[in-house]
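All protein chains but one are shown at their positions in the complex.
Chain nomenclature is as follows: A and B, assigned in order of appearance, with residue numbering initiated at 1 for each chain independently.
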Amino acid sequence: MTAARLLALLTSLAMPLAAQAGGARGGDRLAGHVPPATLPALDSMVEEAARAGLPTEPLIQKALEGVAKGVAPDRLVAAVGASAARLRSARALLRSDGAARPSDPAEVMAVAAALSRGISPQQVARLSAALPGEPTGPALHAVADLVGHGFAEDSSVDLVLAGAQLGLRGLRFLDVAAAAVRELQRGGSHAAALAHVRALLPHVPVPPGPAPAAVSRARRVQPSQRP
Amino acid sequence: MTHIDPLVHRVLDGDLPAETLTAAQREQLEALQVAARTLAAGPTSSVADRVMAEVRRTPVAPPGVGTRALQWLAERHAVTISFRPAWGLALAVALAAIAIIPSRGPAPALGEQEGIAQFLGRFPGARSVEVVGSFTDWQPGAVVLRDEYHDGIWRGTIVLPVGQHEYMFVVDGERWVTDPLAGRYVDDGFGRMNALLFVRPLAP
Partner (left out) sequence: MNSPPVLSAAERDISDPDVVARVLDGDVDAFGILVGRYEAGLLRYATRMLRSPDAAADAVAEGLVRAYRHLRSCRDPSRLKTWLYRIVGNRCRSHLVRRSASDVPLEDAPPLLDRADTEAEVERAEQLALVERALQRLTPEQREAFVLKHVEGMSYDEMAEATGERIPTLKMRVHRARAALLDALKEYP
């Protein structure tokens, strides 16, 4: 795999769906799916995000999700507004850290996702600074995975950065987190799990791929069933 | 930490009969006994063939004549153990049984930025189980799991773009359930937790 293709692959890890501001108008996607009374507010939020150069797909997704889950209209609008605010915060954070690509939609969405998973802006900044010019999504999610299992945030970032210094990138950060979580599940303390995985770096185990039988059974999501 | 009465410890250590315990103490006793019984459900497989193949490959030499003579004088008679050809046969069968299981059909042609997502949930008595998420624009009907063997275990495997996806199960068209096996979650902003899934590229 060429470096360019690998970079494209890693960039896609933050959000597989199209996230460009130049995509379909939010109103077009939402009309007929959201309560009519909410459409003006939602459309306005999507348009405002598009004008600000923020990715709009997460907002459209959040609106569709809320409708599917039967959420009350005011709560729907509030949740989409919160998502928009998170995107703005993410971009502001990237800009203030001097990130190479502060407006890259994938980067903005990755940072917003990390913030929503409870990673502090300070630690997001640390990771972003340590991986200049590179997609930070996998590293951020690896940290969030560790924090979700009770590891201290700064120690989690230390571990991921230790992996980065030894050449790990992309999905391998998730493998680092998985290795530490497995060690924890085996009965070790958090400190012991971190130390153990640090000693393994960069050779943390790669999870095995799906069995051929599973691959042959796989079906595609029916495009006609998508809006 | 739960306090366990010293009497319960003594019963579990075999020093006292269980009849000496009160009802509340018996509850603790039984919980631990159930846990132990559950753990005692051991593996049904064996490493015998593997071990015997290895020891036969490099058997340890018996002691020298002098040592053997002394041992014979000291030992009582032992039952003669005849060679067990069945072990050798079992080993041959085991080796012959190692075969590549053919795939059930041609695999779907996956793009470079596509991978496989496998879903599994236990919903006995359910009439339908779907996966609804970011990859379906949160619309139902796109990813329907199947209880193929009518055992209450609903399964499905789909092709997804590489990257991050959020989803929930929807049972019987109305009950939204967070996947308990996902291991990674995010607040959906509506009071529930979405499962987070990372799909890896299938090709290295």
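Before moving on, here are some points about what is shown:
Basically, a residue touches a chain if its C-beta (ideal position, glycine included) is under 8 Å from a C-beta of that chain, and two chains touch if they have at least 3 such contacts.
This one's a predicted model, so the numbers in the text were calculated from it and none came from an experiment.
Taking every chain of the complex into account, the omitted one touches A, B. Remark: the omitted chain is touched by one listed residue; of A:L161, A:A178, A:L201 or A:V221 this is A:A178. Among B:H9, B:R146 or B:R175, the one in contact with the hidden chain is B:H9.
Looking at subunit A, the residues touching the absent chain are 174, 178, 181-182, 185-188, 196, 205-208, 210, 214. Contact between subunit B and the unshown chain involves residues 1-4, 8-9, 12-13, 28, 31-33, 35-36, 38-52, 54-56, 59-63, 68, 71, 75, 78-79, 81, 83-84, 86-87, 90, 93-94, 118-122, 124, 149, 151-153, 179, 181-184, 197-198, 200.
Just so we're on the same page, only the chains that are shown with their structure count from here on.
Per-chain Cα centroids separate subunit A from subunit B by 30 Å.
Of all the residues in subunit B, the ones that touch subunit A in their complex are 101, 103-108, 110, 112-113, 116, 118, 132, 134-143, 156-166, 176, 184-190, 192, 196, 198-202. If you check the complex, the residues on subunit A that touch subunit B are 5, 8-9, 12-17, 61-62, 64-69, 71, 75, 79, 82-83, 113, 116-117, 137, 141, 145, 148, 171, 174, 209-210, 212-222, 225-227.
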